[in-house]
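Missing here: one protein chain of the complex. Every other protein chain is in place.
Up next, chain A:
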């Protein structure tokens, strides 16, 4: 039973490694030297996809949703946007049947897609020069946009620096509005500020973000 499942899981399926199956996370370190170690972690999910793709998707979601959101929020600094981006990636994963064609680990595929989506989103929001054509076609998730993978970390670093440099009051308003998704009025009430002041803080924060990110997107 198990061996037939493994055969049909595709070329990339690793040889069954009972030891690693039993200790998924714990053996990470010691298996690091094995080239295909990464697949073992996902073996159960891979098997689920063979039997019932929608179950496989749900398992993937369960496993990666939290960390993907946490990763995406480093780019976009908004819970709602981060969760929307991640949900979109999972929905597309199902719609396009990407699980049938993906040759890497699901983890790599999902992280890469979410990073691309997050970067696209930032460009769309903060880069004035983007043409409508670009705004309309979204990148294929397989496409490695920046020349170097570490550029994503550069963008995250820049975003974090910019948010850090906002004046305290401005930063507080920015995080309440953007990260927590609070309405202007709620922020004004909570911080005992006028609506105009809240707007001014946000305007300032966004213009700092826009200027700061200009050369990084």
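Just so we're on the same page, a residue touches a chain if its C-beta (ideal position, glycine included) is under 8 Å from a C-beta of that chain, and two chains touch if they have at least 3 such contacts; residues count from 1.
The rule is short, and it goes like this: contacts and distances are computed from a predicted model.
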Margin query: I want to check something: the complex is missing a chain, and I'd like its UniProt protein name from "2-oxoacid:acceptor oxidoreductase subunit alpha", "Ferric-dicitrate binding protein FerR (Iron transport regulator)", "HDOD domain-containing protein" or "Branched-chain amino acid ABC transporter permease".
Written below: "Ferric-dicitrate binding protein FerR (Iron transport regulator)"
Next item on the list: Quickly run down the residues of chain A that touch the omitted chain.
Entry: 28, 32-38, 41, 53-54, 57-58, 61-62, 64-67, 69-71, 73-74, 79-80, 82-88, 90-92, 94-97, 104-105, 107-108, 111-112, 117, 120-121, 124-125, 132-133, 135-138, 148-150, 153-154, 156-157, 160, 179, 181, 183-184, 194, 196-197, 199-200, 203
